[in-house]
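With one protein chain held back, the other chains of the complex are shown just where they sit.
Coming up: chain A.
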Amino acid sequence: MKTPSERRAALIRLVESKTVTRVTPPLLLPAAPYLDLAGEEFGRGLLLTTANDGRDYCLRPDFTLPIAVSYLDEGLLDVPAAYTYLGTIFRQSENGPEEFDQAGLELLGQPDAGQALDQVLTFARWALAIYGVTAPSIRLGGVGLFEAFLAAADISPAWQARIRARFGHPEAMQRLVERLSRPPEKTGGAAPDGRETVIEIVTDAMLSSGLSLVGSREPEEIADRYLEKQTLAAERIPDRMVRLLREYLEVSDTAPRALDRIASLTASYGIDIEEPLLEVRNHAAALAALSPKAEVIFDASFSPRLDYYTGIVFEMTGEDGAILASGGEYDRLLDRLGAPQPVTASGCALWIDRLEAEAASR
């Protein structure tokens, strides 16, 4: 590939290849689904405009959501689909509004999720090759592996949920681990008599401050969490499990070494996560075979911030550290959008402007 236009032509050939369907969602999209799905954190990156009827619209900030929504709207749930895209996305950045060229692949409802992920990795690898990037740094993360690890560890479900909610957010996770590592705090005052009493106290407080007992948090919910907090303070996670959690999250190395380390680490604590580990190993091996020159790192603490990611996630970076491609498995996405049954999903997005910059700098 020599000139930018030749590279562009090759990219178009890739997104229009026979086995996939290229789609082009509208540039102007309702903003609510994005805010519902990804919350305020993603919302701050949207370029918004308001319709006459007061509804918010945004300039297309990504392709995954509109593609998943239309897959759902068209009732294709049982139909394996492979969509590709290439077009402009718009985001707010430090320097004001910006537009980027993005390409990508979305595989929805595929019967073999593992195969689908390998297909995604292959797509990303070919796209990078068009731009002459044959030795990217690849970072793999295991969301599914971490969930399996938590479930197998000697950690109560209430704590598991709290730890899981912080996965992919290093600062929040570190604060939690530090909190878990400290000696138990004395909870002030004697515990109230029991659930019924606490519910009564909370109900009284809500009524006297004019809060509705329905619609927001309800007295039972508040009381239960209050009691759970007391229980959690009393029933701490065993120190050895906190140590294990800390050591697990610190693992970051070339994929085979990192996965060996996790295997021996968990085994030494008597925890069995062989099956999900094997899955990660297989994909890492497939990736290594695809890009023999790439450096494949498995980082146990790596996860995108969005909570609909499920299995394996990845990002590929170029020489200056810019992310060129990212993606993974996100089986919870269609569930979040209201799918009545589980739908497997995996995909990746490519930052074409950055790829072009990589190619031009060679």
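Everything that follows uses one rule, which is that contacts are C-beta pairs under 8 Å (C-beta built on N, C-alpha and C of every residue); 3 or more make two chains touch, one makes a residue touch a chain; residues count from 1.
Keep this in mind: contacts and distances are computed from a predicted model.
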Write down which listed name, "Tripartite tricarboxylate transporter permease", "ATP phosphoribosyltransferase", "Peptide O-xylosyltransferase" or "Cytochrome c-type biogenesis protein", is the UniProt protein name of the chain that is not shown.
"ATP phosphoribosyltransferase"
From A:R8, A:R22, A:H169 or A:R281, residue that would touch the chain that is not displayed
A:H169
Using the definition of touch stated at the top, determine which of A:R13, A:R55, A:R195 or A:R217 touches the missing chain.
A:R217
Of A:V23, A:L46 or A:V202, the residue touching the omitted chain is A:V202
Given the full complex, what residues of chain A touch the hidden partner chain?
35-36, 38-44, 92, 94, 161-162, 165-166, 169, 171-173, 175-176, 179, 198, 201-202, 205-206, 208-212, 215-217, 219, 221-223, 225-226, 228-229, 305, 307
